[in-house]
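A protein chain is absent from this complex, but the other protein chains hold their places.
Chains: A, B, C, D and E, in written order; residue numbering restarts at 1 for each.
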Amino acid sequence: MALVEYADAALEVRAVFDDIKAARGVPDVNNFWKALAVHPPTLKRTWESLKQVMAPGALDPLTKEMLYLAASAAAGCAYCTASHTAAARAKGMTDAMHGELLAVLGMAAETNRLAEALRVPIDQGL
Amino acid sequence: MALVEYADAALEVRAVFDDIKAARGVPDVNNFWKALAVHPPTLKRTWESLKQVMAPGALDPLTKEMLYLAASAAAGCAYCTASHTAAARAKGMTDAMHGELLAVLGMAAETNRLAEALRVPIDQGL
Amino acid sequence: MALVEYADAALEVRAVFDDIKAARGVPDVNNFWKALAVHPPTLKRTWESLKQVMAPGALDPLTKEMLYLAASAAAGCAYCTASHTAAARAKGMTDAMHGELLAVLGMAAETNRLAEALRVPIDQGL
Amino acid sequence: MALVEYADAALEVRAVFDDIKAARGVPDVNNFWKALAVHPPTLKRTWESLKQVMAPGALDPLTKEMLYLAASAAAGCAYCTASHTAAARAKGMTDAMHGELLAVLGMAAETNRLAEALRVPIDQGL
Amino acid sequence: MALVEYADAALEVRAVFDDIKAARGVPDVNNFWKALAVHPPTLKRTWESLKQVMAPGALDPLTKEMLYLAASAAAGCAYCTASHTAAARAKGMTDAMHGELLAVLGMAAETNRLAEALRVPIDQGL
Partner (left out) sequence: MALVEYADAALEVRAVFDDIKAARGVPDVNNFWKALAVHPPTLKRTWESLKQVMAPGALDPLTKEMLYLAASAAAGCAYCTASHTAAARAKGMTDAMHGELLAVLGMAAETNRLAEALRVPIDQGL
């Protein structure tokens, strides 16, 4: 799949790339955005949504990033696992926190599988 | 699938049930444990592992519980989603926090899928 | 989704139902086949394939059925987990065997997740 | 993700590596364990659990290994599929057995998907 | 999980519900939207995105809806499979088209699984 570099990008794509770079204080955007640029409306919509969702709120940015990582690893997306591990580290995830996150992920996978294999009925009141 | 009630349980199963009830301060264990009791060694090992993994550490109990919920929802386990949503609420997850967690989950699912459908190469240095 | 009963079925559907009943020695087919009958070519092709795949060969019928159950539970299909648990029991899976199968399933889920979350490189020579 | 080699490992990690090497009669541990060593408690707990789960019991070691492979392939874990295919071969899985296992996996995937797409209700009595 | 009915909804939620009802010409919104209303920003963002994505373009509405159904069934979401099957039928999917879609879904599941279990290398030039 082609990656669209800034120099070759249409104006509407450059505008999104510029916004990502400014928001994150980085000199270039990740491959994800360069790949998504093959469809400018999806690039723009996805970035606008991500900005809104990841803004600080009731949950702090590190917690949101670790949740993103947990969901990405659970979905088995290698690219997403790599990029959100890096993002979480940049936001303050230590080795110890990462280790515990991995332990939770592994445990969740095991109990998820057991609950489904046993077809456990949902507890009353939930 | 049969659920093993305390009154009908073997001694080794009762010992695990007693430990769960004491650790959580609840009068009865969830259906998950009653279902798992069909295989006592798996019941005991799973509970011992869960206790170790979910103990407070570099991550606080609420963060661990929300990560567990994120992984369970991403894996599509309805039972686990229901029980860990309840557990996270019991540990302090507010409506606003839950809403933001849902938003992160949805966004992660979308970008995970796009990254895989576009086969985005992992960024250099990650 | 509608289930097609024998009495209401077209001749080509009845022929498949008859073959399933004869091969399995059962008075009626499972809901899966009644649901699949909404598309007779898929009903016929799926049954012919299943018959071929599940025939005794280098693996015995019980091992095949437990592999089918393991794959179905790992894929999170509740219907399939229910029906292949019953089929494996009918072919000789004891409580102890079922318990160990569950333990393997849970362990596989945990290590699968950890291997993906850590992006472990495949060992040389494999 | 960094792999922890024996020479650079802490004592608690070396102890687990030594136990794996002794149990399996191999000169070095697989990358999975080297990767997991970034979090020693998870390394230790995972190995202890795996040893318990994979010990011979009501199911023989080859059957357990093939179930592990089936679950890993169904979960789409490339690393796990590679390593458990090799492990199953080492325990006696022939080409013919592997071929039939693949056929069951493919058939299960197809019927799992059809059962879910048709939302087939679970048969009475199951 | 609570469903938010129009009568009990906040103004910002009612505005989205009104827009959905107008766009679709229906007297009430589906449960999905009532559930999503627990987090109004996610409700609004999701609806705005969906409207944009499902608008006619290079692909016609029926094709988009069938692709949505295929992705939902492949992801194993029962609610989504039910609602997008109904939506596709409303947009013109006949029994024959549905049957062929199911056949493609089943075949894709089987070959996806086989390709992953065999770790097939991507063909040169792709």
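Definition applied: a contact is a pair of C-beta atoms (placed from the backbone, for glycine too) under 8 Å apart; a residue touches a chain by one contact, two chains touch by 3 or more.
Keep in mind it's a predicted model, so treat the numbers as computed, not measured.
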- Determine which one of B:V4, B:V38, B:L59 or B:L114 touches the chain that has been left out. B:L114
- Note on the structure: Out of B:V4, B:L105 or B:I122, only one touches the absent chain, namely B:L105
- Task: For the chain that got dropped from the picture, name the residues of subunit D it touches.
- Result: 76, 95, 98-100, 102-103, 106, 113
- Hey, which subunit A residues sit against the chain that's not shown? 38-39, 41-42, 45-46, 71, 75-77
- Message: What does the interface between subunit C and the hidden chain look like in terms of residue numbers?
- Response: 41, 45, 49, 52-53
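We take it that only the chains that are shown with their structure count from here on.
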- Touching two or more other chains, which residues of subunit B qualify? 1, 38, 41-42, 45-46, 49, 53, 71, 75-77, 99-100, 103, 106
